[in-house]
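The next block holds one structure in the form of structure tokens; read it before the comments.
A single protein chain has been omitted from the complex, and every remaining protein chain is retained in its original position.
Labels run A, B and C following the written order; every chain starts at residue 1.
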Amino acid sequence: MTEGIADDPRLEPSALAREARELANTWSEPRGFVGWFSCVDHKTVGVRFIVTAFGFFILAGLLAAAMRLQLARPDNTLIGPDLYNQIFTMHGTTMMFLFAVPVVLGFGIYFVPLMIGSRAIAFPRLLAFAYWMFLFSGIFLYVMFFLNIGPDRGWFSYVPLAGPEYGIGKRADVWAQLVSFTETSGLAVSVCLIVTIFKLRAPGMSLNRIPLFVWAELVTAFMVACSMPSIMVASGTLILDRLVGTHFYNHAEGGDALLWQHLFWFFAHPEVYIIFLPAQGIVSMIIATFTGRPVFGYIALVLSLVATAFIGFGVWVHHMFTTGLPQFGTSFFTAASIMIVVPSGVQIFCWIATLWSGRVRFATPLLYALGFFVVFIMGGLTGVMLAAVPLDAQVHDTFFVVAHFHYVLIGGSLFPLLGGIHYWFPKMTGRMLSERMGKTAFWLLLIGFNATFFPQHILGLMGMPRRVYTYPVEMQWGALNLLSSAGALTMFVALSIYLANVAISLRRGAVAADNPWGASTLEWATSSPPPPYNFVPAPTVGGRDPLWETRADLPVVVGLAADTREVLVTRLMDAEPDHRKEFPEPTVWPFLTAVAVGGLYIGSIFTPWAVVWGAVPCTIALIGWAWPRKGNRPRSLERQIAHRHRTAAEHA
Amino acid sequence: MKPKAIDVSQLPMNAFGHRSIMWWGGASLMLMEGAMFAMLIVSYIYLKGRSPEWPPGYFAPVLFWGTLNTIVLAASTIPNHFAKAAAERLDLRSLQMWMCVALVFGVAFCVIRVFEFRSLNVWWDSNAYGSITWTLLGFHTLHLVTDVMDSTVLTVLLFVGPLQESHFSDASENALYWYFVVIAWIPVYAFVYLAPRLA
Amino acid sequence: MPAIIQSALHPAGPQAASISHLWWLMFWTCSVVYVVVIGALLVAIRRRRDEGGSTDERSLTRSVAAATGVTVVILFGLLFASVATGRAVASLGSAEGLVIDVTGNQWWWDVTYENPTPSLQVKTANELHIPVGRQVRIQLKSNDVIHSFWVPNLHGKMDLIPGRQTAIWLQADTPGVYRGQCAEYCGLQHANMALTVIAEASDDFERWLVAQRQPAPPPASPEQQRGLEVVERGPCAMCHTVVGTSAGGRTAPDLTHIATRSTIAAGTAPNTRGYLAGWITDPQHMKPGAKMPSTGLSADELQAVLAYLETLK
Partner (left out) sequence: MTRWLALLLVAMLPLAACERESRRYRELPAASSRASSTRVSDLVPGQPASSDLVLSPYQENAYGIAEGKRLYSAFNCNGCHAMGGGGIGPALMDSKWIYGSTPDQIYSTISQGRPDGMPSFGPRVPSQQIWQLVAYVQSLSVQVPRDAESGRNDDMNARQPELRLDRLPPRNTGHR
């Protein structure tokens, strides 16, 4: 690390205070109506992502409640088949595309720059664009739903059921375009995260010192980048089949229905890991903080994250075991699907070791982490069962599978996320959540969850298939379904308490200190809530747990301009300071671009020409986006050129 | 004791290649686009495998226009190379010139592409072969058009716009992206024009 | 109705049996693993820290490595078990097995008992009769969307995919009635797309087969005669076939021997005169979205049709 000069005058408290004031006014977001649409601060956008995603979580939860109501008793006629099909499709689509992915990315957007000690996230305007696309996608989907154009072909939209002949009306197109929306958003965010983690880390934070949560987000971003193109191709070809009569999925003209399943699951299985790797990162953070020791086996944990990501791309066929594929191929995918348990196992053992050797503090976030173990491990074990071809042939597409993936997703992702909110709420809002309400909600949720989903294992084995809007009384599935519905009610109550806790604490919660939990990562080094510029002076890092090490001898960064949005760019491996980059001002153009692109997407549901004339506003918006407000001082340009010549001369 | 300070005020305001965040942005973008091309090509191979004859019931596309385009594209890498070099020398004059030359090639390519579509001998809704062929070529065209537009805006900016030194790295990334479009064309050409002949 | 009608936990044939063995193996292994891991977790958080709580990292590393090793071993065991079961199940099936074609439609099962001589073929719907103790090859096709054939007491499921031909071998060892149901989401009435498998002694089966080969008996009473006329000239014949009459529609279940079946509308309701009357007058009430329209038969037309259908044994 470049050696620092001691007692620099710029580190006098008065000087720092002055700098802070100047930074505050440089980095502050514009106010007012237009300002609201032009915000590019990663913290604001991150919060927007999280809040919006939870909004959709509530909607999808209500849909789930409706389904449990319909299935509570046999031969129920509360909800007809048409509406029921829309409801379970909306539930799945919302949870996967509008809640799970955006919310984990949202946490990354908010905390990654803070955890790596940066002033901002890379490409803030792209980030803003991503948010607007996400918001529009959700609004679009629910408006369509209320107009009775809600998708009704399942969140997997298998062809030919979703194809032009059997996918009647525009419902399947709505699904396909929703996917285009959210994937655009997801891909944009993953670019921001990858570049931020690679290039904007605080000096000294070499790759082997990155916090585990950041590692998880990095791996996730790469998984997004590699898996979502597959669903883009899938939904694109589906739209083409439906709109202009291509034959990708028409067996009579050389297409094939299984091509869809391959393309879809090549995305949709990694999707599961996209959803739950960041959650594992959160678990690592929480466990480290509440055992007061670094997580055991940092390297092992990072490697198992990466391993999970790699194997995650080799297991998609286990969703297609009943399509009559050749046996040899299937047993390969069985092996892969079973072996992916190993990295997850390693992580769980490392965490248990951490708890074993640390001093455990039972705060609500840790409870959620423990709940994660109790629930997720069971999901993982039923996953092993599903990987076995013969067993899968029995329970595939039954309620056993429903139970399995709710144990995996709610256990593996929702519990850590709720814990994460408890954990970071003080940092985000400056107030603590109530522990009492938090714990009540947790225990209710744990009980309600198991009451809801455990019986569904048995229902599946008793032969109850998924996606049925009713079942005859003589099947004897009534009692267990009733229990399941009662559990759903309990979950509803638990989540309401959680929500109330958030609402109340926002106003009346105890004021939070900078580092209320005594955690070790950089986001706790700044004030709660953090200022728009995140840090002054910008920190450097000497180890994996900066706040637990003696920071006195750690140098800090000075010399970043305070009058422009300058950010320090460092090198990929060792995070040595490399150059300064001036980041863009807030602007309304990303919003307008999102409007234009959204218009194009929605229009192309009805006519292919929308792509042509929809491109015009998109182009205009992008030009407006790219056009610089002001040329920055030619002086600096000359300085720059001179500098280059100087260095060239030195080399010669 | 007060912490020491690392002074970064002397560090440059701009960087090229893998040092700059623009480069990494471009790289991630190419990763995604590349994955999409890969997915389309995998679908092509899959559909080809499902069909007893290939191309099923139609003549293979006419080679002429596609090959001509390949040549134009290969040639376009020359001005592209000089533009990149000029950008990294921060040499505005020659950057402007080479950007214009490269643009001419890009536009020529788009024009020839129209004739390519007309010489495919199959419609997108004739059968699965036609669908995947049109989609593959169309997807590459999409990249082509967007990148040409992108370069146009940047060139205009270099002439009239308020100048920022970041424009130089933008120009260099733009050149890099053009290379991507060129390289992506090779497999697309192979599958659209050669695969129907090999089978 | 027997207590167990549709359950993977009560195998009635070799395929289902070996799968359920695998299930119980997996179940017990995973239960033990779960208990052990959660136990370790509880100890970890509950153990008293008065001995300083500073366990040395090396011992931790050793135990984590050991746990991982054990995991890998167990997983390999399960992998082996699963592949072995897969091969065992796939190896079942014999050359002289009975061949049945099952074609999926929205939302009913079209069943054909193959025979080289077309006149000896048997067509029925939503109900399979199979001889006990004999391997049966079910050949699966679909006319519209993807369905999945699933009779849990006999075997796992197999998809019916348009443009593809799949097959599955079944065998029932104990006579009985086993219910199955479509297991791939196939649209509005996915929930009411059931089928019944009746496993019976092979001479009973042969008797049934012979009976099914007969054309429909001629109407005995004038009312039945009237019913036949309505069936032939009225709406029924547009979609339904009654062999031996002029009714030759191909897009709906074959009615030649409907009176011998236990359910109507693909297991939606029992095959009684009352339900049948309700189904014919207002199918969309019983099975919303089904392809059968309200026929608008007058009351006496309906009675006549019912009278006739009851003779189709």
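Details
Heads up, the rule we're going with is that a residue touches a chain if its C-beta (ideal position, glycine included) is under 8 Å from a C-beta of that chain, and two chains touch if they have at least 3 such contacts.
Keep in mind that what you see is a predicted model, and the values were worked out from it rather than measured.
Shown as candidates are C:39, C:69, C:215 or C:293; the residue that touches the absent chain is C:293. Although one chain is not drawn, the whole complex shows that of C:104, C:162 or C:267 it is C:162 that touches it.
Among the residues A:149, A:547, A:595 or A:623, only A:149 touches the chain that is left out of the figure.
Touch with the hidden chain on the side of subunit A covers residues 82, 147-149, 160, 163-171, 241-245, 247, 249-253, 606-607.
The chain not displayed touches subunit C at residues 162, 188, 233-235, 237-239, 251, 284, 288-291, 293-297.
One rule holds in what follows: only the chains that are shown with their structure count from here on.
If touching chains are joined by edges, the resulting network of the protein chains shown is an open path. Subunit A and subunit C have CA centres that are 39 Å apart. Per-chain Cα centroids separate subunit B from subunit C by 52 Å.
A straight line joining the Cα centres of subunit A and subunit B is 30 Å long. Touching two or more other chains at once is no residue of subunit B.
Residue positions of subunit A with contacts to 2 or more other chains are 256. Taken together, the subunit C residues at the contact with subunit A in this complex read 1, 3, 5-9, 16, 18-19, 22-23, 26-27, 30, 33-34, 37-38, 40-41, 43-45, 47, 49, 53-55, 57, 60-61, 63-64, 67-68, 71-72, 75, 78-79, 81-83, 85-87, 89-90, 106, 144-146, 148, 150, 152, 155-159, 161-164, 166-167, 179, 181-192, 267, 288-289. Considering their complex, residues 80-82, 85, 153-154, 158, 160-161, 165-166, 251-252, 256-258, 296-297, 300, 322-324, 327, 330-331, 334-335, 338-339, 341-342, 345-346, 348-350, 352-353, 355-360, 362, 370, 373-374, 377-378, 381-382, 384-385, 387-398, 461-463, 465-472, 474-476 of subunit A touch subunit C. Residue ranges on subunit A touching subunit B, taken from their complex, read 1-8, 10-11, 122-123, 187, 190-191, 194-195, 198-200, 203, 225-226, 228-230, 232-233, 236-237, 240-241, 244-248, 250, 253-256, 259, 262-263, 266, 537, 540, 551-561, 568-569, 571-572, 577-582, 619, 622-623, 626-632, 634, 636-637, 640-641, 643-644.
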